[in-house]
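With one protein chain held back, the other chains of the complex are shown just where they sit.
Per-chain numbering from 1; labels A and B assigned in written order.
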Amino acid sequence: MAITRQHFMVGDIKAAAPGPVISQVVTHNDTVYLAGIVTLPPNPDDDVRTQTRKVLQRIDELLASEGTDKSKILSAQVWLADMDTFAEHNEIWNEWVDPDNPPVRVCVEARLAHPDFLVEIQVTAAR
Amino acid sequence: MAITRQHFMVGDIKAAAPGPVISQVVTHNDTVYLAGIVTLPPNPDDDVRTQTRKVLQRIDELLASEGTDKSKILSAQVWLADMDTFAEHNEIWNEWVDPDNPPVRVCVEARLAHPDFLVEIQVTAAR
Partner (left out) sequence: MAITRQHFMVGDIKAAAPGPVISQVVTHNDTVYLAGIVTLPPNPDDDVRTQTRKVLQRIDELLASEGTDKSKILSAQVWLADMDTFAEHNEIWNEWVDPDNPPVRVCVEARLAHPDFLVEIQVTAAR
């Protein structure tokens, strides 16, 4: 069994709020777990399309750092701050996803850690 | 490492809304990931008991397609559109689950992708 971790501490996403100590990526044998990714720092000018694009780009970077890529994503969970943005979110998702190798997915609405976060995505991949 | 996928594209669950490109099932070695399952098409006449029954039947079918069954489910996540239906949902869950081999589970409330979806369930199983 081998576990590797890439650490970070979320900083001041809320004034006076301590961020949690978490890893961005944890790899266990050939399974790569990513944290829930949001756009940091939060930007009230970014709509859900822009935020989805940035989140997916960050996911690409994190997967690459573990020697894998979006064609090997197994599972994705998506939280939208407002389900009325489902269609806009999906437009960007569908441009990005590998059409021959899409993951399973869940997408539900949830209030996120900062009011300017419109989307959060967590993926698990093989490598 | 072996990954297999069964694809589908969610169609018109909302008028004028593109559905996401996702798989229904992704199998990585001996772990089977299912998408979040809802009753398609959404039917406003189905109460949470009926929707839970249909979702669990669909999960049985998808597990069977990968050569496994509900006795090998490892983990389940349940989203209810209204937590006041927790008891009714659990009645159907408890009739269905293998009492000798229940999975771990989380159940929380969330607004789902369509207002007529009352329950969504995602499971991960061994095979």
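Here is the rule we use: contacts are C-beta pairs under 8 Å (C-beta built on N, C-alpha and C of every residue); 3 or more make two chains touch, one makes a residue touch a chain.
Treat the numbers as computed from the prediction; the structure is a model and nothing was measured.
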item	value
Residue of B:43, B:65 or B:94 touching the missing chain in the full complex	B:94
Residues in subunit A touching the chain absent from view	1, 3, 5, 7, 14, 16-26, 28-29, 33-36, 77, 79, 110-113, 120, 122, 124
Touching residues (missing chain, whole complex) on subunit B	30-31, 72, 74-76, 83, 86-87, 90-91, 93-94, 97, 99, 101-110, 124, 126
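Just so we're on the same page, only the chains that are shown with their structure count from here on.
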item	value
Geometric centre distance via CA averages, subunit B-subunit A, whole Å	22
